[in-house]
Structures are given as C-alpha cells and as structure tokens.
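A single protein chain has been omitted; all remaining protein chains appear in their positions.
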Amino acid sequence: MSLWHEFNKGIVSRNPLLRLVLGMCPALAVTTAAANGVAMGLAATFVLVCSNFVIAVFRKAIPPAVRIPIFIVVIASFVTVIDLVMNAFAHEMHKVLGLFVPLIVVNCIILGRAEAYASRNPVLASILDGLGMGIGFTLALVVLGGIREMLGNGTIFGVSVVTAAYEPAIIMLLPPGAFLALGLLLGAMNKLTGVEGS
Amino acid sequence: MGELFVIFVAAVLVNNFVLARFLGICPFLGVSKKVETAFGMGMAVIFVMTLASVGTILLYNYVLVPLNLGFLQIVAFILVIASLVQFVETVLRKTVPALYKALGIYLPLITTNCAILGLALLNVMKSYNFLKSVIFGLGAGIGFTLALLIMSGIRERLEFADVPKSLRGVPIALITASLLSIAFLGFTGLIKM
Partner (left out) sequence: MGRLIISLAVACFAAAFGLALVNAVTEAPIAEQRRLEVLRAVEETLPPFDNDPVGEALHMPVIPPGEEVPETVTVYVGERGEEPTGVAFAVKGEGYGGFITVMLGVDLQGVISGIQILEHLETPGLGANIEKSSFTVRFKGKSLENSRLVAGNLAVINDGGDIDALTGATISPRGVAAGVSWGLKIFSEYRGRILEEAREGPSPASTGTEPGTGPDAGQEPIPVRGEDR
C-alpha cells in the first residue's frame, strides 16, 4: 500500500468511469469535444482533492452519525467555489459545461471517495487518492471526448485530423452518439483487460 | 395554460431528462433490470421530483434571493433534497406503510440522483414561477419513469439474448440507450417551444 499505489490505482486499474462506472452523467453530457472533457475532468479533480483533504483532516472530529450530511456540505462548498471561479475566469467554458459544473455535487465518485477512503485514511494518502481518481476520470473524459469529436466533427482539440473526403457523423455529437461511444468504450475496456461485464 | 402544457410535454418527450439531458443516468442503468423495480423507482422519483421542485424554488425565491445569498444555492439545494428524501421516508413509514414497502428501498438512492438537483437548478436558470416548477418537476419525473420503464422492458428480454461477453451488463445497456435516444430524437421539433 505505497503512496504511489494510492495515486496510481485511480488511473487504470480502478478508473472511476471506465472500471467503476461512476460519474456517467457528465461523461455523457459534456464530451462533445476533447477540450470540454479536460475542463470537466479538472473541475471534478479540484473538488475531489479538496474534499478528500478536508475530510481526511477532520476525519476524527466528524461524528459518524452525521458524516454524510457533513461530507455533502464540504463537497457542495468546493463545487460552488469552482463554479464561481470558472464563471469569473473561464467564462466561455463555464457556459459550455453549464449545468454540469454544479452537478459535480452529486457525482458519485466524489461522495464515494469521501466515504470509502478519505474518512478513514491519513491526509497525504487521501490527497493522492483524490488526485489519482480525478486524473483517471479526466483521462477517460478526454478519450471519450476525443473519439466523439473526431467522428462527429473531424477534429481533436479543434485540430482537423481527417481529409476532406470524410463527412463527419453528426450523430456522434448528439445524445445517441454519447451513449453509443461510452458503451463501446466500456466494452473495449472489458475486452482488453479480460474482464467480463457483470 | 398552453405554456404549462408545452413545458410538460417538453420535459417528458422532447428534452427527456435521461435520453436528451443525461440526468439520472446512474439509476437509469442501475434500477432498470426488472420492470417491477423500475416502476417502483419511477414512482418514487416522480413523487420526490415534484416535491423537490416546489421546495427548492420556494427556497430560492423567498429566502436566497431576498437575502442576496444566491451563491449558496448549490449547498442549500442539496441539503433540501437530502432532508426532503429523509422526511418523505419517515412520513411514509409512519403513515402509509404499504407505500413505504413499495418505494422505501429506492428513496435513499434518490438523494444522489442528479436529475433532482439538475431539475432544481434548471428551474432557477429558466426563472420558472411556482406553478411552472410544479409542472416541470412532474413532467421531468414522468419522463424519467417513461425512459426507465422502456429500458427495463428491453433489458428483461435482453437477458435471453446472446450478447458478446465483454458487452454484457452496462455496455449493452448503454448501446440500447443509444437506440432509444435516437427514437426520442424524433420528438425534437414536436412542439413549438
């Protein structure tokens, strides 16, 4: 149980989106472009790291009976912080992500890590856990956003990657494309890692 | 009156919370294996959504705005929703045990259903008044239940299908949702908004 492992596990072996299948709503909604995936992932990472930190610091002071409401207050506060900060300093991206910035509150990844990890582990390990999970989530969003952007718009991060002969499949940018791409991506992960679906 | 009808139909069909807005995906995939449980969950969601819609819009318009505390809306809404779910659970258990038996196990899951918080935030964004919020909440809940019921009906039959191993479970459910979502795209343009 080295610190490296605490960080590393969230990226591949226990990737929150692709392995634990958490945080699907933002994963489907904002991944019409790879850049949106980066922004959403970083916002979630900020909340994960901060809430894991605060909860780990106060873990012995929080009475178990009211721990969930307190976790929710902590998480909601950091979500408000990132929401206000993005609105002020990354206004365009804030408009694109819209509703899904405040909805980080109910992203199961964050409450899940608070309850399962930060409330019973030391501070440094909790920060690394949050960082790893956040980066894993971000990477998954970027991959999904990249696939959808490439097929649906012929670009990745706004840079054209196809020849003029390719007619972009607009459906990939629409809701059906989101479900399809994530479904196939999860299937591919299962195939590659030799794990069968439940 | 006409406007309320439009809000209702738009919430149920055109901008279906699950299939077009991507809200409430977790319960949509988690509780859609059997029609019976999907129905129970759907009823619980309709009930809580309508109440939450009312509760949060009243809180926003009559507490947060007058006190100039708009920046606390996320914290306030999630606490209202969590306590509302708790409250509904307690009241149901004491007064209508039969209903509690049917819905009880789904209630705790609803707090983290992003459709509820999403609904509350959308009400504020669209500056809906009290009546519109009620109708929007009801429509959103019914739309969620509709998607959930269709999905569970398909998944019950999917049990007997020979799905490739690596696609079993969530992946095939997502691919099914994709097809459903294509069907619901057909409702776009159904009503003049």
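The first chain written gets the first letter, and so on, giving A and B; residue counts start at 1 in each chain.
Simple rule for what comes next: a contact is a pair of C-beta atoms (placed from the backbone, for glycine too) under 8 Å apart; a residue touches a chain by one contact, two chains touch by 3 or more.
Note that this is a predicted model, so its numbers are computed, not measured.
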> Relative to the complete complex, which of the depicted chains are touched by the chain excluded from display?
Replying inline: A, B
>> One chain is left out of this view; which of A:12, A:62 or A:123 touches it in the full complex?
In response: A:62
>> Using the document's definition of touch, tell me which of A:12, A:81 or A:184 contacts the absent chain.
In response: A:81
> Which residue among B:8, B:128, B:144 or B:184 touches the omitted chain?
Replying inline: B:128
>> For the chain not shown, which residue from A:36, A:107, A:153 or A:190 touches it across the whole complex?
In response: A:153
>> Suppose we count only contacts with the excluded chain; which residues of subunit A make the list?
In response: 32, 61-63, 65-66, 69-70, 73-74, 76-77, 80-81, 83-85, 87-89, 91, 95, 98, 102, 152-153, 168, 170, 173-174
> Residues of subunit B in contact with the chain that isn't shown?
Replying inline: 10, 15, 60, 64-65, 68, 70-75, 121, 124-128, 188-189, 192-193
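What we mean here is this: only the chains that are shown with their structure count from here on.
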> How many Å are there between the centre of subunit A and the centre of subunit B, using C-alpha atoms for each centre?
Replying inline: 22
> Any idea which subunit B residues touch subunit A in the complex?
Replying inline: 19-26, 29, 71-72, 74-75, 78-79, 82, 111-114, 117-118, 121-122, 125, 164-175, 177-179, 181-182, 184-185
> Which part of subunit A faces subunit B closely enough to touch in the complex?
Replying inline: 21-22, 24-26, 28-29, 69, 72-73, 76-77, 79-80, 83-84, 99, 102-103, 105-108, 111, 171, 174-180, 182-184, 186-188, 190-191, 195-198
